[in-house]
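Yeah, one chain of the complex is gone here, protein chain that is, but the others are all in their spots.
On to subunit A.
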Amino acid sequence: MTLAPWKSAANALLEANLQLTRGSFSLDVRFVLAPGEVLALLGPNGSGKSTVLDLLAGLTVPDTGTVTIDGAVLTAPGRFVPPEKRAIGLLGQEPLLFPHLSARANVAFALRVGAPRLNAAEARAEADRWLDRVGLSGFGGSLPGALSGGQQQRVALARALAAGPRVLLLDEPMAALDAETAPFMRQLIREQLAETGTSAIIVTHDIVDAVVLAHRVAVLHDGSLIDEGTTAAVLAAPRNPFVAALAGVNLVVGTVQNGAIVAPDGRTFWVRPADARDLTPVPPAPAHLANMTGLSATQAVGSANSPAPAAAVFRPASVVVQTEQPRHASPRNVWSARVTGIEPGSGGVRLRTSGEPEIIAELTPAAVADLGLQLGSTVWLSVKATEVSAYRR
């Protein structure tokens, strides 16, 4: 996919230029979204992320600015299309399923008011197909109160996508889920966005959301976009403390080979056994889903055989630094690199080391002195495979 440049694009699906002042907070952002693209909007609490989504959805009116989709003006001076006519969906932290309607009726509601408008019988049948897609076949008759939080959020995803939005806004959709449910939901969102070809903007302060879901990242700070680019590029060179804190992890974006992740420079990262299982190629999508994305069945199979993109994530404190090649029995990732930077870090000294991407190790000042490390020193780095988590992209 050709990704749109930051501020303008000939083929942009959505273009936004928004200004809003509320008390001491002021927001001023410009960005575009390409067709089929998923953009992650990263930022600390209070940076204005949710406000941006409300402005796009038409739930808040900006002081000045414009929003266009496919060239159609939604927001402009003297023009404001109401939320129900925008075809911009919203999935928040809370599922907000209509409590008096069953899971099926919740999804059918979206189908009956969306475009194309279905009649009651068609909507019920189509709603059941949507529940099937989010793994909830058989739950159609359940009222929201009888479903778990994770199940409710899956129904909410089905409902949001069933409305056929041109852009889906995701406002920290995993934030209210527990640690076991969140990864499943994240994968489900990834799959469903891809299968339906839905363009999306996800607001998050979890780096994993950006790594797994987004093609591109924009960083919002105090109401302004201060950085933008691919996830790896933005995190590799943090431009503000928030991004640096996010980048407090090592992020290796590469491809899957034999259950491990291969970095752009060829280093292989073995990962936790549980995550390695998830990296094995996905079975090809059923023909009817492949057709929905505009791919033929053979193309879909072909893409499953080519190296799948994935990311490895591990903490700098998990990186062991030595000056001689270590010999270990346990499964480890071991490589040599040059020291390219020595900086104070939150937990001691941060050691930047060469490679594509660069890897950061964190160690105590005493250890740095003991090892006699300087800029340009050659070191051996190792990370236990069990310390490396992995995500499909």
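The rule we apply is simple: contacts are C-beta pairs under 8 Å (C-beta built on N, C-alpha and C of every residue); 3 or more make two chains touch, one makes a residue touch a chain; residues count from 1.
Here is the rule we go by: contacts and distances are computed from a predicted model.
The chain absent from the displayed complex carries the UniProt protein name "Molybdenum transport system permease", chosen from "Molybdenum transport system permease", "Amino acid/amide ABC transporter membrane protein 1, HAAT family", "Probable glycine dehydrogenase (decarboxylating) subunit 2" or "Tryptophan synthase alpha chain". The residue touching the chain not shown here, chosen from A:P35, A:P83 or A:G229, is A:P83.
The chain omitted from view is touched by exactly one of A:G23, A:G71 or A:P99, namely A:P99. Within the set A:K49, A:R159, A:H221 or A:R350, the residue that contacts the chain not displayed is A:R159.
Looking at A:A57, A:A127, A:I201 or A:A385, the residue that reaches the missing chain in the full complex is A:A57.
Touch with the hidden chain on the side of subunit A covers residues 57, 59, 82-90, 94, 96, 98-101, 109-110, 113-115, 159-160, 163, 165.
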